[in-house]
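Missing here: one protein chain of the complex. Every other protein chain is in place.
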Amino acid sequence: MNSLVLLMVLPLFAAFIIPVVAKFSSKLALFTGPVVLCINLLLIMSAWVKVGSGAHAIFLGGFLPPVGIVFYIDHFSLLFSGLIASMVLIVWPWDAKESRLYSLYMLLSAASFGLALSADLFNLYVFYELLAVATYGIIAKQKNSSATAASLRYLFISSAGSVMLLLGIAIIYTLTGTLNIAHLATMTENLHGFAGLSAFALIAIGAGVKAEMFPVNSWVAEVYGTIPRQLSALLAGLISKLAVVLIIKMLLMVFQVQAAFDLLLVVGMLGVISGEMVAWRAKDMIRMLSFSSIAHLGVLFIALSIGGSKGLWLAIAIMLHHLLVKGGLFLMADRFSGHFDKLKGLAHHSPMSAAVFLVFILSLLGVPPLPGFWIKMALVMNLAELGGGLYYLAIGVILLATIIETAYMFNLVQTMYLKADADSTPLNKRYSASYTFAKLFALLLLVSMVFVSPISKRLKDIANHSANPQIYIHTVLPARYLGEKS
Amino acid sequence: MNHFFTVEGILYFGAISLSIIGLFGLLVSKNLFRLLLSLVLFEAGANLVLVLSGFIRNGIAPIFLDGNSGAVMNDPVPQALVLTAIVIGVGVQALALSLIFRVKKHYGSMDMRTIRSKLEREIAENAGVTPPGSNEAPAPVKLIEGENS
Amino acid sequence: MIWVVTVVVFIMLAAALAVLFLPNMIAAVVASAVVSLCLTVIFAVLKAPDVAMTEAAIGAGLSSLILAIGLKRLGYWKTDSIDKVKAGERHD
Amino acid sequence: MTLLDHLFIVVFSCLIAISVVRNLPIVDKLAPVLYGLILIMLVRMASVAYGGDAYLSSFSLDLLGFKMHWQFTALSWYFAIITLVAALASAVFMSGDWGRQYREGGGNYGMLQLALIVNVFSMILLLGSGDLLSLFIGWEFVSWASFLMMVLSPSKLAKKSAVKYIVYAMTGAMALMVAIVMIYAVNDSLEFEQISIVFAQMSGSSQVALVLLLFVAFAIKMGLLPFHLWQAVAYAETPGPGAAFLGAISSRMGMFTIVLVIVQFIGLGGLKSVGTSFANMQTLLAWVAALTTIIPTYIALQQHDAKRLLAWHGVGQGGYMLLGIIMFDSIGSAGGLMHVLNHASYQAALFMTVVAVMYRTGTSDLNKLGGLVTQMPLTFLVMLIGIIGLAGLPPMNGFVSKWLVYRSLLVNGQPLLFVAAVLGTLGTILSVYKLIHNTFLGQLRLEHQNVREVPWSMLVPMLGLSVIVFITGFMPGLILPWIASVQESVGLPVIAHHLGGIEYAKGGLDMIWVSGILFYGFGVGALIFYFLGGKSKRVHQYDNYAGGHFLTSDVRYHYSNNFYPGLMHLIGTWYRGSFQWLENSIVSVMSFFSVFFENIYRAKQPVMLLLIGVVLALLALYRNLGVGA
Partner (left out) sequence: MTKYSALLFISGLVFLLMVITGLLPIFSDSHTPMLVGKAILEGAKDQVGAANVVTSVVLGYRGLDTLGELSILFAAASVVGLVLTKSSFNKAASANNDKHDHHDSGFVAVNAIDLIFPLLLVVGMYIITHGHLTPGGGFQGGVVLAVAFSMLVIVRPRRASINHGMVSIIESFAGVSFILIGVIALFKGQSFLQPLLSHGEFGSLWSAGTLPLLYLAVGLKVGAELAGLLLALNSDEVVD
């Protein structure tokens, strides 16, 4: 089991040797990354079976917690690891000529694995920063210089967010004297005061920069507007979720209090409304998708604000759904960029792609029997069970957002099914691998529609298990800390 | 109040002020280079806060030397963390600087606002639409184009 | 001891403000190096010699070196004040 | 396996079958057969419409902790049989020549067939719903199925109106969702019975909210008053038989749910308990219904496109149905329910005649038609029967249901509503006259000299529907047992009926007598005419004069442009664009907020947003928690 640390170490190793390998054979350097990711996938699968319904902790350096760094392995973290490996494989830069870019992708995946697995607050910060730096690099490396400018602007706000995150960590450390999340979970009463919750707010908003949280997501449109669509699929589909995973870990293990939930609820609602409103005015696909993505991350925060295992399973479901749908849409957008008017008649040029597009959109809107519907239904019902003004408001916001979303999405669909003008041929008609993957995503979506019940049951199990601080604490901490209350 | 005018009180004050000055710089500076300097200050302040979290009055440096076996040591963990944070900071700083070089070369300007509007225009051009907020932008897309009824 | 700390803190804050408001970029970079040096002193006072060394080497040394390279490359390597710099390259 | 399971299986197999063969020629033969098959399945379940027990599905689904099951009551059966007859008629109508022309015109015939069966499937699913969740799913299915049909037409306007429709439909669906959530939140159950239980427990304001939300949801589908803007254009732009089908039954699903949810489970007591004694929910709904009969009818009067005129009437007639059912007495609700069937029959027939005219002449513009009676006499006959039904005149079925509604309004002491309903009927008569006059009467246009009667594949469903219009008008007792079962199953007072009509303490109705007298009168008139000499002279259509001038064939003596100018002038200012204004103002408000948020996202200094976010979050926490030790 200890070898699971290789999930994170192997990509790092690959990242370090790729520049040297590239001096001998650029082909070999190109293939190093995918090979490593495939090995990781195998590792994840075997670990998935081995972990079973339990959980496992890896004590790095052999130091027992809380003094050392711990990797916490359960199905939740393995699920994310699997997604990371697959997603990076999907968007691997096959046509890039730069070996250092491969390194950056490997660093990105290593950081992502670390974020998924680590159970140490500062370690999470380090991986968060590594993720950030790799992301800046990948964005900045795009051919157009506007990507560099977008990356720079992203860097400023994201670094400021990281400093907030660091301040939050400092406050938590000052209050408790530990960084291990399981250890923190045993002394929540220290942290549920104003200072502790402020630390949570700082962490949530700091990490929220990457998670496209409401007030700090102005980078989204700029960055997604300048980078290739596959990369947008990666950022919107996965990287944003990893920042959310950081927030989830803090929220579920340490900050299960109403004030924290309310905070997430409010930013979630604002994100939903603002995202949908702006997407409604968008006139090109990428901008529309960017803001729609913001809105859906908002829905995710609303789901998290339910708290406990219910909130977590909904959040996982939303993340997976959003990964498939938004990832798929961004991958599709590779072919259909540009002003909406240029998409006129697309359905006649390529009925298949229009159909795939439609499947994504319908699921996004929550049309039964697609998975999106069940998620929305479960979310709304859970919010209703909680009751209370803010939660009812959240229901209203989600449903209102659906209406707005219908309006703009179907304006686009309508355009696609219009008769084409004689001279308008959709852009980028060439075949692309990302389109194939988009079709695959759509297929997955349809398959999951059939298996909605078993999948949701599985997710609920995972969430029940992962959202339980007691399991977490007992897995991670040695016995002598268990009874200890600060 | 009696706690404030102590070493740690003063230092917390200094750390928060340093962060705030950095943040203020991030808010009001237009020049990219100065934004970078402000970011450095902001990070430095946070680092100081982190080190302070391990501070003990009358503690000694966490190094085992022959003479100090009995004394109380400062918490070594925050120091290690700050070590990491400082190095991360300098990496990001160098990265930002290299991006600034390229941005300067491309846009010929160091003004964040100029760059933002140029960037916005470029994005819009790439997408084939008019930039948001521009005067020549057509009226917003109607939600529903109803006809006369 | 407390007076030393107070003085250092205030020097640091003054230098930080100078970073923001000095029109000349070289001076700003120097001011930021001063901030780092003050931090080094503070870290030493806090009994964190490792951090102090790191701050001295990285904050005051390397970082300033990097910024200096930046100054050179960005064309700020001049002693003129803001008045003489062409419009379009205003510093603030 | 109950009969209901069989029905679902059959319908689903038909869906699969048609989707497989939809692009093959055989679909023309197969589709009517399949609808016939489904109809037979329904007939096998007919016992439910004669007082039998409701059918329950033997399977249920448990998804994410929500249980779903299905049931088929008299109410479901009643709506289902209407749906299937309409679908069968449309399928027969579109198979053969119409379909060929549609294909040649570039239409996607296979998709049209598919859309039809998808609509039927989703409606059966909705009608069979046994709890709130299956209701919601069926509801969404129906919305999207209608959208599928609307969007088939290649015209840009059709697509625009379809999008408009789907936005409205989503609004309705979301309102329904909120209502369901409100119900679910109380007892964590989605059974229908919960509605009444929860409603009784709720506070007054929640009751108002719940009823309003449910009403908004259903009213949008049915096109009741503030939400009527989407319907007419969308239906009118749907390809021929699709329009007939949708116009006949689709929006009546709103009626179904109103009966199912509001009438059955909230009930008169519930509605009356909400609001003040002066204006309770019943009054509100009644007035909405009354206004719905008037305003869309007068908008219809203004139309110069035959399909759109009919579609606007479809909106208006919905008002009668609601007006009847909201009275909650035996004759009123019977009238309202019966009007569903009646309206479906003549509306489908009328749409088909218009489509038939379009098939031959290529236009449905009332200003470009006229004098077709000689060329298409059977179509004319169908339209004649249809408009008599629509106008609510004896001996057609529209008369029966409207009579019941009027009667109920008078008996319940609602003279103002009665006047409103009569006003609506007046507008209907005026506009259907415009329809038949401009299409079939007057002068034949030169370009239509060679127009012939439509082929039998199109005539048969039209004639069949007109036979239904007549028979159910002549002998309403044929369907009144169904109505009675429906009333019984939803807990309304049951109407006493016989073959010719109803028995009612304050004056019954026997359509056999009414029709007999009517025909007797006609017979006497004819006899007198012939006995008095029977002088009539057959002249050519152009052999006419007006105002002492002989007219040549290129000058038209009957005018169609600007029909009823005086009336239009009189009433035009009352309704012009006022609801459109509402819609536009919603869009403007949205735009305002949209620009506002866009400007936030375009912040010059994003770090400022970070700072504001942090400060506000911390302040909120500070206020929330204080600085307790």
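By letter and in written order, the chains are A, B, C and D; residue numbering begins at 1 in each of them.
What we mean here is this: contacts are C-beta pairs under 8 Å (C-beta built on N, C-alpha and C of every residue); 3 or more make two chains touch, one makes a residue touch a chain.
Treat the numbers as computed from the prediction; the structure is a model and nothing was measured.
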| item | value |
| --- | --- |
| Displayed chains contacted by the hidden chain, counting the whole assembly | A, B, C, D |
| Contact residue for the chain not shown (choose from A:33, A:137 or A:206) | A:137 |
| Among C:12, C:28, C:42 or C:58, residue touching the chain not depicted | C:58 |
| Positions on chain B contacted by the hidden chain, ascending | 3-4, 8-9, 12, 16, 19-20, 23-24, 27-28, 52-57, 61-66, 73, 75-81, 83-84, 87-88, 91-92, 94-95, 97-99, 101-102, 105-106 |
| Residue ranges of chain D at the interface with the undisplayed chain | 604-605, 608, 611-612, 614-615, 618-619, 622, 627, 629 |
| Residue ranges of chain A at the interface with the undisplayed chain | 2-3, 5-6, 9, 12-13, 15-17, 19-20, 22-23, 26, 58-63, 66-69, 97-101, 103-104, 107, 110-111, 114, 118, 122-123, 126-127, 129-130, 133-134, 136-137, 140-141, 145, 148, 171, 173-180, 183, 190, 193-195, 198, 486 |
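The working rule: only the chains that are shown with their structure count from here on.
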| item | value |
| --- | --- |
| Distance from the mean Cα position of chain B to that of chain A, given in whole angstrom | 23 |
| Residues of chain A whose C-beta touches two or more other chains | 153, 156, 160, 221, 280-281, 407, 411 |
| Sequence positions of chain D contacting 2 or more other chains | 160, 163, 167, 590-591, 594-595, 598, 602, 607 |
| Contact set on chain D toward chain A in their complex | 62-64, 66, 133, 136-137, 140-141, 144, 151, 154, 156, 159-160, 162-163, 166-167, 170-171, 174, 177-178, 181-182, 184-185, 188, 590-591, 593-598, 600-603, 606-607, 609-610, 612-614, 617-618, 620-622, 624-628 |
| Contacting residues of chain D [partner chain B, same complex] | 157, 160-161, 163-164, 167, 229, 232-233, 299, 577, 579-580, 583-584, 586-587, 590-591, 594-595, 598-599, 602, 604-605, 607-608, 611 |
| Chain C - residues contacting chain B, complex | 1-2, 5-6, 9, 12-13, 16-17, 19-20, 25, 28-29, 32, 35-36, 39, 42-43, 45-51, 54-55, 58-59, 62-63, 66-67, 69-71, 73-74, 76, 88-92 |
